[in-house]
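Excluded from the complex is one protein chain; the other protein chains are retained at their positions.
So that you can tell them apart, the chains are marked A, B and C in the order they are listed, and the count of residues begins at 1 in each.
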Amino acid sequence: MSEHDTLLALRDALRAFAAERDWERFHTPKNLAMALAGEAGEVIEHFQWLSADESANLPEERRAEVALELADVLLYLVRLADVLDIDLGEAAQRKLALNAVRYPADKARGRSDKYDKL
Amino acid sequence: MSEHDTLLALRDALRAFAAERDWERFHTPKNLAMALAGEAGEVIEHFQWLSADESANLPEERRAEVALELADVLLYLVRLADVLDIDLGEAAQRKLALNAVRYPADKARGRSDKYDKL
Amino acid sequence: MSEHDTLLALRDALRAFAAERDWERFHTPKNLAMALAGEAGEVIEHFQWLSADESANLPEERRAEVALELADVLLYLVRLADVLDIDLGEAAQRKLALNAVRYPADKARGRSDKYDKL
Partner (left out) sequence: MSEHDTLLALRDALRAFAAERDWERFHTPKNLAMALAGEAGEVIEHFQWLSADESANLPEERRAEVALELADVLLYLVRLADVLDIDLGEAAQRKLALNAVRYPADKARGRSDKYDKL
């Protein structure tokens, strides 16, 4: 990735993509939230029968398929944030800061039972 | 958002966050794919009983909650891509290019029945 | 549906189906929960671009596809409950009773904002 792969650039590209196709009418937050969840479901289907180790050692072909599924999730996520006028980058920074307070490194170390978020 | 809100910067912040807490052991692709889907489910719950119009006009408090849910999705998505050694920004650019070919503006204009992707 | 379409009958059929294929090893609660979520994602993809009215008036071919997707959700749900030794029918009756207390008919009438559950 480069300094040019900003969420801002993706947002603008998706905004233009939808406008050129007159798709804004379909891109309600409700519909985009459904599309986001649908794509997340496609991601999970790649991993459901794999062991933890297998999931970390995907055959190259499968890994390439997953890469495009993750891209789908990102594209819908950025588009959903845009139609809601949410600054996704700012929200992510804010959530990171909240998580740092919520899970102090010394308290959370190595304990999955102490957290349900990143 | 600024030019500094790159997926690369988020990836590095999350990598450090997990390392400081010794959470890499929990961050298998399988587990992170589940966390991603779980967060997408939380997003959808905000919209399930709303009309299309209501979803586009959220009360400010609800919109702020949704912003943090979208952030959660992004954080898990970036972290999942990282542990899979997938360049999420590159994959997104590739998917955008594929979609441009798949949905020519003149053919796809205004037709939801002609697509199932952005 | 008939009086014979019991969750119990489905549970037993799925138990035999997995045993005959030596699939119990794959049917951990974790894996089955992922499969359940993946199928729910397939259901949602059928509706994401439809209006409320369109969703209530599916073309027959689409409705037949959705029927099999709902069946997939049910099969994984029943199987997941079984491997967790959860009595799904009893849990459903209990949840119905809880919802009746949680959403008194006179208080909840016509108000989506007063509930997030059935």
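As a convention for this text, a contact is a pair of C-beta atoms (placed from the backbone, for glycine too) under 8 Å apart; a residue touches a chain by one contact, two chains touch by 3 or more.
Please read all numbers here as calculations on a predicted model, not as lab measurements.
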Option touching the unshown chain, where B:Glu20, B:Glu42 or B:Glu90 are the choices: B:Glu42
Interface residues of chain A (partner: the chain not displayed): 30, 33-34, 37, 41, 44-45, 48-52, 112-113, 116
Chain C, residues in touch with the chain not shown (by the definition above): 1-8, 10-11, 13-14, 17-18, 20-23, 25-26, 28-31, 33-37, 39-41, 43-44, 46-47, 50-52, 55-56, 58, 63, 66-68, 70-77, 79-81, 83-84, 86-96, 98-100, 103, 105, 108-110, 112, 115, 117-118
Residues belonging to chain B that touch the chain removed from view: 26, 31, 34-35, 37-42, 44-45, 47-49
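Everything below uses one rule, namely that only the chains that are shown with their structure count from here on.
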Same-site or different-site touching of chain A by its copy chain B, using the half cut: same
Euclidean distance of C-alpha centroids - chain B vs chain C, Å: 26
Distance from the mean Cα position of chain B to that of chain A, given in whole angstrom: 2
Residue list for chain A, restricted to those that touch at least two other chains: 26, 31, 34-35, 37, 39-41, 44, 47
